[in-house]
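All protein chains of the complex are present and in place, except for one that has been dropped.
Per-chain numbering from 1; labels A and B assigned in written order.
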Amino acid sequence: MVESKHKWKAWIYLSPAIVLLLIFTVWPIINTVRMSLLEGYNSMAAVGGATYDFGFGNFKQVLEYNYFLRCLGNTMLLCVLTVPISTILALLIAVCLNAIKPLQRLLQTIFFLPYVTNSIAIGLVFAAMFNMVGSAFGGENEIIITAGIINNVIEFFGGHAINWINSGSSYAANVVVMVVYIVWNALPFKILILLGGLQSINRQYYDAARVDGTSRRRVFTRITVPLLSPMLAYVVITGFIGGFKEYSSIVGIFGEDMGPAGAPGRLNTMVGFIYDSLSTQQGRASAAALILFGIIFVVTMINLYVSKKKTHY
Amino acid sequence: MKVVLQNLTKIFPGRNKKVREEVIAVNDFTFEIPDGKLIGLLGPSGCGKSTTLYMISGLQKPTAGKIFFGDDDVTELSAENRGVGLVFQNYALYPHMTVKQNILFPLQNLRGADKLSKEEMLERAENAARLVQIDTLMDRKPSELSGGQQQRVAIARALVKMPKVLLLDEPLSNLDARLRLQTREEIRRIQKETGITTIFVTHDQEEAMSISDMIVVMKEGVIQQIGRPQDVYDDPTNLFVAKFLGTPPINVFEGRVEGGRLFVGADAVLDVPGVADQAVTVGIRPEGFVPDENGPLVCALNSVEVMGRDVSVVSTHPAAQVPAIRSIINTDGGLPTGAEVRYSLKPRKVLLFSKADESRIRFEVK
Partner (left out) sequence: MSANNHVTMHERDMRRVSSQQTVGKIVSKVLVYAFLILMAVIVIFPFYWMLISSVKSISEYRLSVPTLFPREILLTNYIDAFQQANLGKLFLNTLYVGLVSTLLSLVITVLSAFAFARLEFKGKNALFAALLGTMMIPGELFTITNYATVNSFGWINSFKVLIIPFLVSVFYIYLLRQNFMQIPNELYLAAKVDGTGDLKYLWKVMIPLALPTLISITILKMMGAWNSYVWPRLVANDKQYQLITNGLRNAFTDSTGDVNIPVQMAAVAIVSFPLFLVFIFLRKYIMKGVSRSGIKG
């Protein structure tokens, strides 16, 4: 048939993709494994003729390195906090959106809006909203205490202003800001997927449940959630993968110092750690990248295993 | 429990916002369904039969009119408080639950005084499953069942809470031909055993005729005729009902009545005493043709199809509205051969309809 004559053609069509993939995808995979196994590898020095011992030294060093553990801890903390919060919130919003008719499209559009934003740019807005320090730029009768709408609101309700992100702020306050920002960023995608899932559930299941006098609560827990479980699993898995790769949202709020003034690196993450060591200590960066890959792989597998058990139908 | 529908009307607002055209799905439906009977709502798609069923279930609210279960007005009551069992066309079995969980589900919804103990629930679920003969499949998921088995599970789920009324929406449409025959007998048996007033919707006249105590023929939201299946078949009130019931369908001819005799084409084919002179539409049931060498109706013979006991003769006639006339004859008199076939007609199988409004014109049969 047609195929035999054109075998070589396929490779011509594929050649640009294959060449680029070999250079920028395949080689990096091999090279990362190689570098991670050469103890203390540095590519600049390697070009200069330095040699390195083969072994797991990089992994050992990284895992014993307090700063790496802190980055790992930050990443995990943000993951564990933001994934459940954003998933539950997105589920609630999606269920409510699915239950209304007037305003549905408008609200749907609003909820999707954060998706099309630049996380660095909007990070600056959040930073401004959580800001605290103000200085004497006001007019004559204008008293300047704080300059950040969040603190203004807190004070309006009689609370005390909190130092969220500025110099001298607490780790807990920093984490709260990050969780708010990451959840805000994560909602649109999750709502989109879950709402799509809800809309594809056959209405007859709900009619059947109604005829049988099922309470709203039971409809939600026994019908909606189980039938939505494939989408929930998808959203949770992608949420965890995204969470372990968290980086630019922190840059958005705290800048490249990855922490408030006076405490740089306090909120650094795995990815941040990799970027920090990328140009000087490639052995260490490679080991960290492989550890990140391992964690993502394991988490994905666990999620798939659990969701397979729960969504089997 | 008898079910009374009083002037039931359902109007859907038009889809097209500019034109604001309303669709009257069900128009002034009044009917009393006697207790413990099996009723078939029959009509072509879009005739409002499903809407009527959903209004009885409470899933849709009527625009006007009332619904009574026994003496209770349930019009304002929503579905969950009506105590009906509903079997959906696609069964709507919960795909993530086993057969047992599906059947138990309605029972677990009961609260307050009606609440059942675990043992009672299980017992009732098992009874329902036995009734529809799926008690050996209790731990399967719906995806592991055949269409017929899913259908039974859906019926068991509807029956388990002992509904006052059982509603079935196109119960057989998703089954293959063989299963359909078997399942409709099954539905009949279950209905007889439980004695629950049962209403089902179908577009298949054979299905409705074969198992219903009564059928309701609908067209464009309006009831055409209500009665026992055989009565409706033998004595339809209008051309629509006559055409809709019967396989093969009734053969329709142009005709006229002159001096108490019915003419089809140039031939006087039957005496129709008491009918005024007028042009009419003539319907002749396939079994109304009797091959007769001296018969008045002369048709051009097309083909003869032998189907075992009966023989189906396909012929044409210039006055026929249909391209082929199909008659069912018995083979006692040998098979018709040659270029033409002559028939005499059985008077009870010949139906006359007004040209003006397609209503039935009755005549005396000697």
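The criterion applied here is as follows: contacts are C-beta pairs under 8 Å (C-beta built on N, C-alpha and C of every residue); 3 or more make two chains touch, one makes a residue touch a chain.
Since this is a predicted model, take the numbers as computed values, not measurements.
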item: Hidden-chain contact residue, picked from the options A:Ser119, A:Thr224 or A:Asn268; value: A:Ser119
item: Residues of chain A in contact with the chain not shown; value: 2-3, 6-7, 9-11, 13-14, 16-17, 20-21, 23-25, 27-29, 31-32, 35, 43, 89, 92-93, 96-97, 99-100, 103, 107, 109-122, 124-126, 128-129, 131, 134-135, 137-139, 142-147, 149, 152, 156, 184, 187, 189, 192-193, 196, 216, 234, 238, 241-242, 244-245, 247-248, 251-252, 255-256, 271, 274-275, 278-279, 282, 285-286, 289-290, 292-293, 296-297, 300
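Note that in this section only the chains that are shown with their structure count from here on.
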item: Approximate Å spacing (C-alpha centroids) for the pair chain A, chain B; value: 58
item: Complex interface listing, chain B residues touching chain A; value: 57-59, 78-82, 84-86, 88, 90, 92, 94-96, 105-106, 108-111, 141, 143, 157, 161
item: Touch list for chain A against partner chain B, complex; value: 202, 204-205, 207-215, 218, 222-223, 226-227, 229, 311-313
